[in-house]
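Note that one protein chain is taken out, while the other chains of the complex remain in position.
And now, subunit A:
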């Protein structure tokens, strides 16, 4: 239907959903899902880049057991404010540097001050690790101000930027070397360029969750630098130094609770014999043809052990604008929001807190594999035992939670429930035996957070709800790791943000910011749903009415199948006489204004419950079309009996059928007018136009004789009809009687069982809230030239982004980066390892 395309016009051009900063309007990529936007009950959201801004800023770090960094994250501020404390912005010291990817302030480290710290050597290792262990490409001029880092993920760029600001400026990369301009290393103020030879790069991937670089110092020292998720790094640490490990772990938890993303840094000194021996295996693995990746991983295991912990970094992942209020509105609308993220549990829970998904009144069920018991079993290292243990754990936990949840549900005043589950447990919970329990439990919860989940699990969870609960689901995400989730849900929404276009390409709708989801769902989705229901039920009604009149006639033709109406009436009924008004309604009908539907998110519940397209609604329409068709047929036919006018002449079949058809057209069009919530000029034009079109048609049609050999049944019929009083009396009477039923029904319904939107209409009937929209209109009408231009640019055909990114510690970290432009053009020695892990992700194609 044409209307869907028109709906996309609205979504794409809505100024409310236009993000000026990134110059992106909303984009509807499919046109047939608009109505599902109005019925979404479950939203599956990615965290990174969706709820959060994906602007990674180096925020804090812990080096050798000491925390550096004075900033307060928004999440901390939020939790403090919840406790009732007001936090003032700390005064920025003069050393504070704030650039993209770096929001760190601690006088103890900046400008070489780290030399005065207790352990400058470990600081040095820390900074070198940051500067060397990465896959970032420098671009542009080789000066600290102008260089641009091309990184696979914003985290990496943030880390390298941090190193730059600490005085370890990485500025050049050749196939085998990395050049770092180091300041203050030997003594304060001295700047020297150091060339590190990169011997091997052990690429990051989602199973390894770490990345290592083996490099040789100019003085021949061989070091392996490794950074990665705390869990994997801690497994591989050398014995001893328990203090640092413990303190750093505390710090990690502290960072995590502040909503920061953490990475552990470690290094290992290598002797050349050990390295040579290992390198042989590495080359062997690298050149093997089959299962290269697995072999590479195995080889990497051999060297990535007995590491020495340096410290950890904490990167702030900023929340997007308006996310908490948006989520609050959406949950008021009865939409349940699930966060599926690859982040750590603490980060995920904190983001959930910050987004007001979880609050302290909620009862939390946490099913986690990060418990001491699990760790103990894992330490034994028997995979069968591990899986058995976790499965049992998950099962008992699920059963316990489910029991409690059901208990709470039975008591009316029970608290809202929240479920937090991590990827490892989810793996077992998604097992067919436990799946039902998981579903029951999660449906009982108002919010669910799944952390450490892989893209596949995101999709599994989505389809679990989609298939299990049979509710409309919506997935929103921005990264390549969300693609499977976006495709699994009914409606996929991509955020056209920093993480590239993969998600947008896979999505049905693309918006620039998470908060536009309110507009997309509550306004556009709701309208589309209401309109579509109206259009469909109306189509159903008008055709049923029309066909039923024909049906009643059949009874009186000896069941011979003679048509009541002329062929042309029948064919043009849906094409001309009743087509346009319903399209207009599908486009323009507006029960409550946009601002009101955002102000009263509860209205959205009508969509979730599918209020306007229940069997009951359809049955009511069907009943009235039944009634109307009886009126049309029997009234016109009975009144046409015997002679007419004073001439005594009688009517034939075609006179009666033309009369009936006129009544049908008039009534059906007027019925639509009754169904409208708002009547614009276009409504009146189209409805009167349709009725006029009928008369125009019949005047012409019955005035001409075609040269073709056909029955001229309708010749002059309308003129004959119009010469009688019968015509006028019937034309006045039949539509009124036909609509009487609907009118009474609508009146009673509105009176005694009003829909929510009708109440809202009444509330605002006397003080129409037009101001909010009109203001917008004014602004919109006078876009500044710049804005107008930028808006115009967005309307140009789009190119796909050249740069694709991914979240660093999310399991979806696959080397898209390398597959993008220019990175792998020549065969580089250190690139071989990277190549090995560089699978072209299949879901891209």
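Here is the rule we go by: a contact is a pair of C-beta atoms (placed from the backbone, for glycine too) under 8 Å apart; a residue touches a chain by one contact, two chains touch by 3 or more; residues count from 1.
Going forward, contacts and distances are computed from a predicted model.
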Using the UniProt record as the reference, specify the protein name of the hidden chain from among "Origin recognition complex subunit 3", "Histidine-containing phosphotransfer protein", "CDC50/LEM3 family protein" or "Translation factor GUF1 homolog, chloroplastic".
"CDC50/LEM3 family protein"
Which listed residue (A:321, A:700 or A:740) would be found touching the missing chain in the intact complex?
A:740
Identified contact with the non-displayed chain, of A:443, A:505 or A:653
A:653
Note that subunit A touches the chain not displayed via residues 9-10, 13-15, 412, 527, 553, 556-558, 560-563, 588, 590, 594, 602, 605, 635, 637-653, 655-657, 676-683, 705, 709-712, 715-716, 719-720, 724-726, 729-730, 732-733, 736-737, 740, 743-744, 746-747, 750-752, 754, 756, 758-765, 773-774, 776-785
